[in-house]
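With one protein chain held back, the other chains of the complex are shown just where they sit.
The first chain written gets the first letter, and so on, giving A, B and C; residue counts start at 1 in each chain.
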Amino acid sequence: MNHILKDNNTSVSFFKNEVQKFVRDRNWTKFHTPKNLIQALSIEVSELSEIFLFKDISLDTINSDKELLENISDEISDIFIYLISLVNSINLDLTSAFIKKMEKNKDKYSVEEFNDGSYQKL
Amino acid sequence: MNHILKDNNTSVSFFKNEVQKFVRDRNWTKFHTPKNLIQALSIEVSELSEIFLFKDISLDTINSDKELLENISDEISDIFIYLISLVNSINLDLTSAFIKKMEKNKDKYSVEEFNDGSYQKL
Amino acid sequence: MNHILKDNNTSVSFFKNEVQKFVRDRNWTKFHTPKNLIQALSIEVSELSEIFLFKDISLDTINSDKELLENISDEISDIFIYLISLVNSINLDLTSAFIKKMEKNKDKYSVEEFNDGSYQKL
Partner (left out) sequence: MNHILKDNNTSVSFFKNEVQKFVRDRNWTKFHTPKNLIQALSIEVSELSEIFLFKDISLDTINSDKELLENISDEISDIFIYLISLVNSINLDLTSAFIKKMEKNKDKYSVEEFNDGSYQKL
């Protein structure tokens, strides 16, 4: 690559292709079934969760502790990798799925009703 | 928008902006701390997992059952939304984090060693 | 039963027998494999977690809100039921397993080292 890839110039397809190639090169496609990938996702989320167990970690601490930030960044990436592999496994267009679900969320939690600090899970 | 957004023409920044606006418009930023978002992620992964509990669902079934596919697609989107909000909360460039972690994964699981069908978790 | 069963007069075997009978009566034994039960456990823990998402709930609130306490109590019970079914599925003596692991935990986290308020996960 002759330019630096950042969030503002990198499409979802880039991640899908990278993960697909990584999985294929290792003959791991047969392991990457939706059910297995969901299990892997759950495990990765717990690894990220463990960093915060029995602790309150402020944003200042995260941003000033380089090793901590890298740990968090690595765990977020592993979650994202398995999520992208899941998207690949069922041949989903993540962008279309996201836009569709965001419309539902916007309808369910209207700005008029939910701008007062009350909260509901998606 | 005057064109259709798909994975091949949509950058990570689009999702970050959409989620940030959605959260801000509802005054939910104070709830979206890293620790809370990780908890929410874990819950959303379980909602997706529940679809597959005590069942083997083939790819053919997923692709031919419109309602099932929409349920799965919605749950994947909710996971992605919370993941993006987590990325926003610590001001991370997800693309850079992904590329860095993929390099580590490629080093840890070389194609030479892992192309025979054996498997290791990331 | 002609006496009231409480924690001080109820053995682990009671729970094992009750859960086994419940599962057998419904022909569910074939579903209750270790792997499936671990998945079910994870989902039940998330249902309990959801009660606490984006909220700080004090012990006073839990003890004074009857409906909340029953929800929590029900979710804890479902976790316990699946845990007992898992124990049944591999024919484990939970008491012996517990005693063995507690010995390891006591060695790993000696009172001398860990009585100052620092914390480590088991």
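The rule is short, and it goes like this: contacts are C-beta pairs under 8 Å (C-beta built on N, C-alpha and C of every residue); 3 or more make two chains touch, one makes a residue touch a chain.
Predicted model only: the values in this text are computed from it and were never measured.
K.L.:
Relative to the complete complex, which of the depicted chains are touched by the chain excluded from display?
P.N.:
A, B, C
K.L.:
Given the contact definition stated above, which residue among A:L5, A:I43, A:L68 or A:I90 touches the chain not shown here?
P.N.:
A:I43
K.L.:
May I ask you to list the residues on chain B that touch the chain which is not drawn?
P.N.:
39, 42, 50, 53-54, 119, 121
K.L.:
On chain C, what residues meet the omitted chain?
P.N.:
5-16, 18, 22, 25-28, 30-31, 34-35, 38-46, 48-49, 52, 56-57, 59, 62-63, 69, 72-74, 76-83, 86-87, 89-102, 104-106, 109, 111, 114-117, 119, 121-122
K.L.:
Of the residues in chain A, which ones touch the absent chain?
P.N.:
So the residues of chain A touching the missing chain come out as 31, 36, 39-40, 42-43, 45-47, 49-50, 52-54.
Quick note on the criterion: only the chains that are shown with their structure count from here on.
K.L.:
Quick one: superpose chain A on chain C by CA and send over the rotation angle as a multiple of 5°.
P.N.:
180
K.L.:
Per the centroid of Cα atoms for each chain, what is the distance between chain A and chain B, given in Å?
P.N.:
Spacing between the chain centres: roughly 3 Å.
K.L.:
Taking each chain's centre as the mean position of its Cα atoms, how many Å separate chain B from chain C?
P.N.:
30
K.L.:
Residues of chain B that contact two or more other chains, please.
P.N.:
31, 39-40, 42-43, 45-46, 49, 52
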